[in-house]
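Every protein chain except one is present and positioned as in the full complex.
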Amino acid sequence: MKRAAYILLTNPLSIIGLLLVGTVFFCAAFAGLVAPYPEHAGAVINFAFANKPPSADYLLGTDVVGRDILSRIIYAYRIALGMGLVVLLIAPPVGVAVGLIAGYLGGRTDFILMRITDIFLSIPPLVLALAIMGVLEPTLLNAMLAVTAMWWPWYARLVYNITRGEKVEGYVLAAEVIGASRTHIMFREILPNCIPAIVTKMTLDFGFVILIASSLSFLGLGVQAPTPDLGSMVSEGTRYLPDSWWMTVFPGLAIVVAVFGFNLIGDALRDVLEPD
Amino acid sequence: MTIFRRLLLRLGTSLIVLVGVSMLIFCIARVIPGDPARIALGPRATTEQVEQMREALHLNEPLVVQYGLFMRDLARGDLGISLYSKRPVMTDLAEYLPATLELVLLAGLMMVVFGLPLGALSARYRGRWPDHLIRVFSLLTVSAPAFVWAVGLVLVFAYFLPLFPITGRIADTLNIPHLTGFMLIDTLAAGRIDGFISALHHMILPAFALALSGIGQASRLTRSNMISTYEHPSIEMAQAYGFSEARIAQRYAFRPSLIPSLTIIGLDFAALLGNAFLVEIIFAWPGLSRYGVGVILQKDLNAIVGTVLIISATFLIANIIVDFLVSVINPRIRLSENGK
Partner (left out) sequence: MTLTTRTTVLGSTVLGLLLATAPASAERILRADEVAVGEIDPAKGTDYADTVLAINLYDTLVYPKQGGAGVQPHLATDWTIDGASYTFNLRDDVKFNSGNALTAADVAYTFERMMAMGQGNSSLFAGVVDSVEATGDHTVVFTLSKPFAPFLATLIRMPIVDMATVKANEKDGDWASTWMSQNSAGSGPYMITSHDPQTETVLSYEADYFIEPVENFPETVRFRYGLEPATVRALMGRGEHDISSQWLPPEVYAGLAQDGASLVTEAGLTGEYFKLNTQRAPLDDVHCRRALAYAFDYATMAQLTQINDNTSTSKPMTGAIPQGLTGYDASLPVFQQDMALAKEELGKCQYDPADHPLDVVFIAETPARERGALMMQAIYSTLGFKVDITRTPWALLTEQVTAPATAPHVVEIAISAASPDTDSLLYAMYHSSQPPTWISSSYYKNADLDALLDKGRVESDPDARQALYADANAILADTVPDIYAYELLSPFAVRDGVTYHNLADPARTYPVSGFNMRFADISVSE
């Protein structure tokens, strides 16, 4: 663990990653202090200042109703990070449980559980989320649900593959011989061996959750209107291209910055935790 | 023989999965809010007309009966009428799938053509500046959603520097007879080189926007695969023999790392098909994805089910093909996989 921290803190790329992610988290946590116009995160109209290009007053310009884009981006990070946290709190445990059970028990359970997983995996993720969002009202919570529904199978697959390998290892066989319960073997013996892979995947996934969530709201199936959201800001902005390019370009860059940060850390973490 | 059996087995499980997909999506589509008959007929339709259409669409039957009727029609190759385009769903799919596939295939090609060499270059110069540059580039490409790339490319190469067309599949003035729906093939079949060039010109920007994150992914994978093969005894041996760096890279490191990369590219097909949803919207590309978003918003039940089924089937078939190719090229992969 110390080694991991050391490598993360000496690798220039992961330092950049930590800085980016740190900034994003800081902005989200202290949005009220950081944002130049915190009230612009809500339903504010300021038509006199609508469609203004970047200036000293509005560093990243204003949108069609005259709200400061920088302030809205800062508040949008709250939504994006919240989304990532919630999805990664729900999806991995579900997937891990399915993967462990299917992998360890084998037989019919394996067949049924993994075919269900396959069904979810064989619908392109975005299409599945889109179909689910079509059913539900477009709220943040439902968007989280939709993304979670498409995320757990990947963890199921990952843990399943590891479990199938570990199942025949000596320590598992030994535990079986002394009569340990199945639950004990699955969650106490095998699970710890899956942790490094799961943690790496979760770090990498944080960025991807933000990415998918922004894609959903880009298609109009995300967060409610006055609440700022990066994907819907881009999609709204594309209507005013090329004249008012700042409405699209900056929210788009904001997505890249956050996801890039997470990917830099995830990459470095993978080198440390899974050295081969 | 074993390959053949394996193929059959894969086809069998894929079929089961497809039936599962159809059930899942069928249920999802039925609970989407909104009365499809009312949406299709508009607000001025009388209550009787709406009821008549609900009856005709079997919307008043229990879900199980509806599913049974759906499967019966599907067996006859009939997916029903789309309420969105008011045509048979099969007609729509046949028209829009080729446009999407053509885009996705070109993007896939770009992934291989750009991604693999970049990864190889990166591995060969491991730890030096070309490696850092390529790694950062690769990571950047996977850090932005496809629609951000699409918007960026359009902005730069179509609006500010009008080098590429903004929309459409081919120049308006060209009338190419419809044959396969793949514009590149149709133009060649019609012997229209100008048409082929025009179609390619129209495709480059959207395909590249779609391919970018895949290029990054492919390059990253090739790099890490090559680095692990670089540590392989055969390479150390070759280095001991004093073979040139280029020859080692090409022959001993690149080729073996090709196979796992190919497998991943097959899996990335899903991502490409999904991302096509985003890219097609920006370019007004007349494909399946644009159709898919339209039918979901219109609660067009038949078309939703049809679209998702065809996308899933395409994805499963692509995976089987990749799997098959890989096991033909290198039987050891199959063995090691079985061994696990």
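Per-chain residue numbering starts at 1, and chain names A and B are given in the order in which the chains are listed.
The rule is simple: contacts are C-beta pairs under 8 Å (C-beta built on N, C-alpha and C of every residue); 3 or more make two chains touch, one makes a residue touch a chain.
In this text the structure is predicted, and so the values were computed from the model without any measurement.
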*Per the definition of touch given earlier, which of B:L7, B:A190 or B:I204 contacts the omitted chain?*
B:A190
*Going by the touch rule given at the top, which residues of chain A touch the chain that is not shown?*
43-45, 47, 51, 64-65, 134, 137-138, 220-221, 224-226, 236, 238-244
*Since one chain has been left out of the picture, which residues of chain B touch it in the full complex?*
32-35, 38-49, 52-53, 84-88, 95-96, 154, 158-159, 162, 166-167, 172-174, 189-195, 281-282, 284, 286, 290-291, 294, 297-299
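Following the convention adopted for this analysis, only the chains that are shown with their structure count from here on.
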*How big is the gap, in whole Å, between where the Cα atoms of chain A centre and where those of chain B centre?*
22
_Complex interface listing, chain B residues touching chain A_ = 13-14, 16-18, 20-21, 24-25, 28-29, 31-33, 132, 135-136, 139-140, 142-148, 151-152, 154-155, 159-160, 228, 270-271, 273-275, 277-278, 281-282, 292-293, 296-297, 299, 304, 308, 311-312, 315-316, 340
*asked:* Show me the residue ranges of chain A that touch chain B in the complex, using the header's touch definition.
replied: 13, 115-116, 118-119, 121-127, 130-132, 134-135, 137, 161, 164-165, 207, 211-212, 214-215, 218-220, 231, 234-235, 238, 241-242, 245, 248-249, 252, 255-256, 259-260, 263-264, 267, 276
